[in-house]
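Of the protein chains in this complex, one is absent; all others appear in place.
For chain A:
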Amino acid sequence: MPGGPPSVGKVHELAITESIVDAIVEKIGDGPVAAVRLEIGRLSGVVTDSIRFCFEIVAGGTGLEGARLDIDEPSGRAYCRNCRLEFTLDDPIMLCDCGSADLDVLAGRELRIISVEVR
């Protein structure tokens, strides 16, 4: 399970945060940004607390400095090919109640920048 205290030691969250800031600056330039809305699914492998922690560091000195981070965390949804049921799951070890691991993940892996509020 991902989790635990946020730290820069989880460097993939740092790299993810850098990708977020770079992508936004590339799209909208250096103008001041009031808020950023992200979608980080619960099965994405990315810890949102770490993103928040890294964001303060990475955004410093850019137009995103001090911006509010709104993070939607969609639940995981999967379809079990064995019992043909659709169900929600937030555990990265994906197992249907029937015991099968033969699942199609329908949602929960999102890693998206939805929008920014530009001042």
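By our rule, a contact is a pair of C-beta atoms (placed from the backbone, for glycine too) under 8 Å apart; a residue touches a chain by one contact, two chains touch by 3 or more; residues count from 1.
What we mean here is this: contacts and distances are computed from a predicted model.
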UniProt protein name of the chain not shown, from "Hydrogenase nickel incorporation protein HypB", "Protocatechuate 3,4-dioxygenase beta subunit", "Alpha-D-ribose 1-methylphosphonate 5-phosphate C-P lyase" or "Amino acid ABC transporter permease": "Hydrogenase nickel incorporation protein HypB"
Of A:Arg52, A:Arg77 or A:Arg112, the one touching the omitted chain in the full complex: A:Arg112
Residue ranges of chain A at the interface with the undisplayed chain: 10-12, 15-16, 19-20, 22-24, 27-28, 34-35, 38, 45-46, 92-95, 101-102, 111-119
